[in-house]
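Contents: one structure, followed by commentary.
In this view, the complex is presented without one of its protein chains, the others remaining in place.
So, chain A:
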Amino acid sequence: MNPSYASYNDFKNQLLAAFKTNEERMNGESKTPFHQLRRAALNQFDLLGFPTIRHEEWKYSNVSGLFKEAFVLDSTPVLTAQDLVSLEIPNLDGNILYFVNGRYQPELSHIVSPADQVQITNFAEAVKNNPELISSHFANYADYQENAFTALNTALANDGVVVHVPDNVTVEQPIILRFITDSREQNVASQPRNLVVVGKNAEVMMAESFRTLGDRASFVNVVTEIALAREARMQYYKVQDESQKAYHIGTTQVYQADNSHFYSATVTLNGNFIRNNLNIVLNGQYAEAFMYGLYMPNGRQHIDNHTLVDHAMPNSYSSELYKGILDDNSTGVFNGKIFVRPDAQKTNAYQSCKNVVLSSGASMNTKPQLEIFADDVKCSHGTTTGQLNDEALFYMRSRGIPKDEARSLLLYAFSQDVLSQIKIQPIREYLERVVTEKLGQ
């Protein structure tokens, strides 16, 4: 048996054992339907195991690096406001919730929206105090039958946020989730789980920001489920700026009813190995989804974005633009699947992925997949991967702009198509700053 295989089993057994330990602490609660569901998810994880590159969905993303690190699964370091200074996003206002190594930190967090506008609780508390909401939504959207990481999260997640927006309410302040991994002392794994339920004709903005402290390895396996009722509207941003030893695997699963609108931007700036799944089911007429993405790997970073839009009902609309800037020996993956079901006539679906590769050592794999079973639809897709336009560089230099400056200006402009979509201004400004810094390197 080769060593990597042994460590694969070690890690898997460690995760299975963690579930058992949790279960033994539960007393009577292990009989609840909620726990039975988690047990089913665990069994599914056991059955599926971690995916290898022989798995079609993981062909270009090899997770085996995960097994070379030994992770602590349940660590709860205490952070002070002082520890967070370096991670601050300037001028950020609203409901700001901190999670450290996956655990909610009430003393660092601020919930400012009144409870009649929105109920924001941590996952553990919602399981105890709002079992109806949990039982009618938890694991209802994110499929754990096929995806081992979602199964693992469904079984082991013990914290995260649960947001419930009642009908006809516009939540004025955004909800910002700050997931901080403190890997200063040890290798840390966490499994955050979020659930967002937006009522009829209600509106909310939410951002998930992932950061790390320290240089040890980290592994975040996050799942966010979002259910939008009729005419609900949501802005959703996922922002990743993690360490050079960070593994991040995440699934955002969205379920949309009639006339609902979902706008998302996924911005990945740093991390060692990142896999984002964004899956949207347009299960209502005139439902609309907009997906933007920006990824900028350098060094040996690997960033993989998988998106899936399932047009299940007629007259729905989706539009997608992902952009990548790849440098050094980094690798990128974009896989965009559009599924149009037989009933989903008059579907409009547009997909575009554009990449700039700055070095001969960097590479990008793009794969659009359109599966169309209705006949009256408009769908288009396009991917481009190229170098920075030399003609544009020369044009700018001929006007007096130095080469590095011209290069940064062109790349910054390239990123703006995505960043300009972000409506939470302090987050957009923060990203613009980090993008500028990274382009200047």
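Convention: contacts are C-beta pairs under 8 Å (C-beta built on N, C-alpha and C of every residue); 3 or more make two chains touch, one makes a residue touch a chain; residues count from 1.
Everything that follows uses one rule, which is that contacts and distances are computed from a predicted model.
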Chain excluded from display, named as in UniProt, from "Penicillin-binding protein 2", "Fe-S cluster assembly ATPase SufC", "Ferredoxin" or "Peptide/nickel transport system permease protein": "Fe-S cluster assembly ATPase SufC"
Contact residue for the chain not shown (choose from A:Phe123, A:Tyr292, A:Phe414 or A:Tyr430): A:Phe414
From A:Lys20, A:Lys128, A:Arg300 or A:Lys403, residue that would touch the chain that is not displayed: A:Lys403
Touch residues of chain A, complete complex, unshown partner: 389, 391-392, 394-403, 405-406, 409-410, 412-414, 416-417
